[in-house]
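Not every chain of the complex is shown here; the ones you see sit where they belong.
Labels for the chains are A and B, by order of writing; each one numbers its residues from 1.
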Amino acid sequence: MSAWRLVEDGPAPKPGSAVGPTTGSTGPLGGRPERPRTGARRMLVVAAVVLLTLVGAGGLAVAGTGMFAERPDGCVKPDRSIQLYAVELPKDGTQIRLGYGLTPETASYPGPTMEMMEGECLAITLHNQVSAETLAALRTNPAHPLGVSLHVHGVKYTQESDGTVQSASFVPPGQSRTYTWYAAPRNNKTGAQGTAGYWWYHDHVVGGPHGTQGLSAGLFGGLVVRRPGDPKPDRTYTVVFGDRQSINLRRGEATDTCTEVNPQPGPTCLVARKGERVEFIVVGIGNDMHTFHLHGHSWADTRTGMVSNGQPFADSIPVIDNKTLGPGDSFGVQVVAGDSVGPGHWMLHCHMQFHSDAGMSTMLHVLDENGNMPPGMDHQHGAASAPATDGGEHQHN
Amino acid sequence: MSAWRLVEDGPAPKPGSAVGPTTGSTGPLGGRPERPRTGARRMLVVAAVVLLTLVGAGGLAVAGTGMFAERPDGCVKPDRSIQLYAVELPKDGTQIRLGYGLTPETASYPGPTMEMMEGECLAITLHNQVSAETLAALRTNPAHPLGVSLHVHGVKYTQESDGTVQSASFVPPGQSRTYTWYAAPRNNKTGAQGTAGYWWYHDHVVGGPHGTQGLSAGLFGGLVVRRPGDPKPDRTYTVVFGDRQSINLRRGEATDTCTEVNPQPGPTCLVARKGERVEFIVVGIGNDMHTFHLHGHSWADTRTGMVSNGQPFADSIPVIDNKTLGPGDSFGVQVVAGDSVGPGHWMLHCHMQFHSDAGMSTMLHVLDENGNMPPGMDHQHGAASAPATDGGEHQHN
């Protein structure tokens, strides 16, 4: 039992800190806080520093046990278990690249797109195969522990699966840890809204307490949680907008590796046949604002990216083809490829002009129903005006 | 009667300036405007400058009377009256700090959280206790008048309560002025949507015509307008994301002054028991974009931050755990503390990595139902990598 306690019979903690202006009192909403520090708190901070040092040295198994629940309420035991590997990938120029993979050999950035159904509980065992040397090279402070983690958005998890330093829920080099995610369904009794949506997962500890260096190295991936009855897309692409005018950490020509014959669908080759339902899991990372724009296609600004037929409120739903996203945001887009507009090389880019000019632009290649592209101009991604170097990093926005 | 007039029988003012492309005419949508200035307008500008000088010297009572209505339509007379004080607080380093308070002694930043019900009309008498000397130190132009004001978002008010320089609705040092806010209800006859929502109030005149210096000194607070039947939270916290990577103008450890024993709920101590309904009024100020992210909890992107049970359109509502906000934006978040995920130190931070690394990060401390915290790691806010100095002001985004 820690010292943390809301004392009932001490100076009354107000049940609500909102101040109805009738009360004439600000209650505990003090002015300039004095930042009280009890002796107990100071002790705890010291203890935490010691413990972090232990954790950094491999003391995690002890540190992470028995204090908080292992599984969120509603998950009696996992319905599925998977293995996930954090590995080092070849550098991109001088940039260290890391990736998550369902096997070490298939690790990539973004990592594998995860898919869950509401009600499902998933156990993911993360194996940290990134060397201490690489992790040390990425950290910004020598006191910061070495490890990788798995932090997820949207679904439910306890402190044991938070993936943060302060909850000691990360994985030192060479070790493993099981994270439990629960896609809580909506509860019609309590009105709880359920976890269906477009989410993402990422490291939260590489380099610093927010995983900034893990994210910029490639430790992120998309997650979609579906609800029974949700439309099932024919193709799902994860599109991550990030710093240095990047899409999935690439710029310019590197965003689009499609070949004319038998293009291989993937994060750097967005291709579909006319009429296929294409789903994008769009995620923002890093420090910059971006806007996701797709030519020729639009979507509904809803949970699913669609608006259902015959709904009484369908008339009020905004339909958009450009959406602002900041770091941490994620949303879903569903379009019927080429619907009304036909096949073609349809640009997908950030509409911040400096970003698109610097190469933050790719294509959704929509082939005809037979899988062929009508002859036409090829695409350039603005390569002429923006060679894919790192020189465009100065920020204009 | 001023010279302002839409002349009916002169050159026809178009009833709508939208140009249906069939008309083949742009109407009054001219190219490069010539910026016409009639003699009457020049006179008025001169008069305004003279008047502002008078106002700056204390001529407000005369200047603000009898030209525009005192109260918005629908407010016959105020249902409640409160006093609000603008006072100077101790500096934070070299930064001047001001605050609003329901008494001078309880002034704080953010100011008191206001709460209204739709249909209510509120009279707020603002007493300016900030010295002319301090206000002069904050202004960017010696011609700018000295005063503080109250400008509110969302609810209804006339020009007399706009809180701006050009409407002369501000308060010189040592004086008082009554502002009238009307939380207009929805009108089922006209379809007017009502004013229920998550709003905020702030100064609009300190330092310059947009109150930039008043805002950055601390003159802001949250406002929630409820509708009958809205869920009533157990706790309400106002969380203001601003420049210099700040939460409620603090960074790093200063964002979280909770003590282990009997933590005092307030803007710098976000604490709740498991199962309590916690409401956040989230506001953006300043110049930067931010994203509000809370670990382990999510909310519906609706007016109330919840989605009601059994609604035919509930399926379409996005559920999110990260939301972009710019200056001036405000929204509400409602979560059931620890629901499914249990107690713990749950991070609340801006997901712009540079911002969180620089200390724009705090905690929602969720205790168990008995008000106790299970023993575990303490939290660090990334203090190791980001000492709470002012050195982090350079902008990366």
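Just so we're on the same page, contacts are C-beta pairs under 8 Å (C-beta built on N, C-alpha and C of every residue); 3 or more make two chains touch, one makes a residue touch a chain.
Keep in mind the model is a prediction, meaning the values are calculated, not measured.
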item	value
Homomeric assembly size (copies in this file), of which only 2 appear in place	3
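To be clear about the criterion, only the chains that are shown with their structure count from here on.
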item	value
Centroid distance [mean C-alpha coordinates] between chain B and chain A, Å	29
Touching residues (chain side chain A, partner chain B) in the complex	1-8, 10-11, 13-26, 28-38, 40-41, 44-45, 47-48, 51-52, 63, 67-69, 72-74, 140-141, 143-144, 151, 153-154, 156-159, 162, 164-168, 182, 184, 186, 188-197, 199, 208-210, 212, 215-216, 227, 229, 284-289, 300-304, 307-308, 311-313, 317, 324-331, 395, 397
Contacting residues of chain B [partner chain A, same complex]	80, 82, 89-90, 92, 97, 99, 101-103, 106-110, 112-115, 122, 124, 224, 233-237, 253-254, 257, 259-269, 271, 273, 279, 289-291, 293, 295-296, 298-300, 306-310, 312-324, 336, 339-347, 349, 351-357, 361, 365, 367, 371-382, 384-385, 395-397
